[in-house]
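Have a look at the structure that comes next, please.
Selected chains from the complex are presented in situ; the others are not included.
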Amino acid sequence: MSTHSPLRILVINGPNLNLLGRREAGIYGVATLAEIEASCRAEAATLEVEIDFFQSNHEGVLVERIQQALGACELIIINPAAYTHTSVAIRDALLAVALPVIEVHLSNVHKREPFRHHSYVSDIALGQVIGFGKDGYLLALQGGVRYLRGRASG
Amino acid sequence: MSTHSPLRILVINGPNLNLLGRREAGIYGVATLAEIEASCRAEAATLEVEIDFFQSNHEGVLVERIQQALGACELIIINPAAYTHTSVAIRDALLAVALPVIEVHLSNVHKREPFRHHSYVSDIALGQVIGFGKDGYLLALQGGVRYLRGRASG
Amino acid sequence: MSTHSPLRILVINGPNLNLLGRREAGIYGVATLAEIEASCRAEAATLEVEIDFFQSNHEGVLVERIQQALGACELIIINPAAYTHTSVAIRDALLAVALPVIEVHLSNVHKREPFRHHSYVSDIALGQVIGFGKDGYLLALQGGVRYLRGRASG
């Protein structure tokens, strides 16, 4: 169903991540989203995959960006941020496109408020990478590519 | 308050229903939203009512579409999809326009994840039609028209 | 498994529905059960199906009437009334005969006491029609016949 080259991966970011590096650095780190995107693009080049990197503060826009992945990419890496805990619509969009999903969180959500311990994405995802700050995206890219290539060769 | 002819009915659809027929057919069926709209229009013609058929993935857009029904129609049929379970804003919009509301779900939500068993719409609706796939819209139209005409003549 | 003509449908009513029209008209409406039966028979004639219409106040009698549907009808429409919320025995009888089931409630149970929000039938039913008063039976008949004929022709 997927071929080795070039794998296309959608990296999608939820609300307030546009403020990264300017907000609560103790929790989220000092890197900006642009710097994270640059790191991802570098890692993607090394891994010989294509990525699409997207952020929105709007639930509906995120839903529609996920919908567009249908037939257009092989994997979604998502940091749903606040919508992790409140959006069934994003869950349903992910279910609808039926692609493997990797959930990323910059901070360790289990150290924070109890409502951040539940995710509407976790049980429909391939897996999670949580608490590694900006490195989490790179680990997710590596893990996702390994998964897709393993599945293709499996 | 309402007159027999022509009754105006707003049929409103929530997130991801634009993908109908292309997603999870085992749960939602093979009909597209356009086909459902066509069936509704045919049924409306038979029932001699006017319908407005609308879909959006955006909570705020749905809220505003409901607000516009104030004074412009006599009944709302709504399939809030994912927002059924998470949107107090849609509930409040429905309360604000104070029209009778019929809640429709394509699938039987009671067979699915527990969070789908709660609806922010159910207790403020006239009633529910759940689990009949695309036919649910037609049943809701008939039930709604019967209700409005019964009330008018009652 | 089922044939088009004549489809046989069991319409089954739980406790206290024999008092309809005489009790709490604000909640349940003014139609008597005999009038509802008459409406159903008229609708069944239009739909060219056969119906069996039954009421009992006894859980065990309802269980046995459901058991008798095994091999004798293609669909059960049930308004379990109070037993909706308390009877595993009726649930088990419905599971045993393994027929499609449509759950009907006259009033919108979600507007009432919390214990009425849970149903032992909902998750094993095809669907629900709730809150349409006596019209709910007619919608269920139509929805059920559409379902059976769609399945037969599907």
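Letters A, B and C mark the chains as written, and numbering starts fresh at 1 in each.
Just so we're on the same page, a contact is a pair of C-beta atoms (placed from the backbone, for glycine too) under 8 Å apart; a residue touches a chain by one contact, two chains touch by 3 or more.
What you are looking at is a predicted structure, and each value in this text was computed from that prediction instead of being measured.
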item	value
Oligomeric copy total, full assembly; chains in place: 3	12
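Definition applied: only the chains that are shown with their structure count from here on.
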item	value
Co-neighbours of chain B and chain A - touch as defined	none
Distance from the mean Cα position of chain B to that of chain A, given in whole angstrom	33
Mean-CA-position distance for chain C and chain B (Å)	23
Centre distance in Å when chain A and chain C are each reduced to the mean of their C-alpha atoms	47
Per-residue multi-chain contacts in chain A, two or more chains	none
Residues of chain B that touch chain A when the two form their complex	14-16, 18-19, 22-24, 56-61, 81-83, 85-86, 115-116
Chain C to chain B touching residues, read off their complex	108, 110-111, 119, 122-123, 125-132, 135-136, 139, 142-143, 146-147, 150
In the complex with chain B, residue positions of chain A that touch it	58-61, 63-64, 67, 70, 86-89, 91-93, 95-98, 120
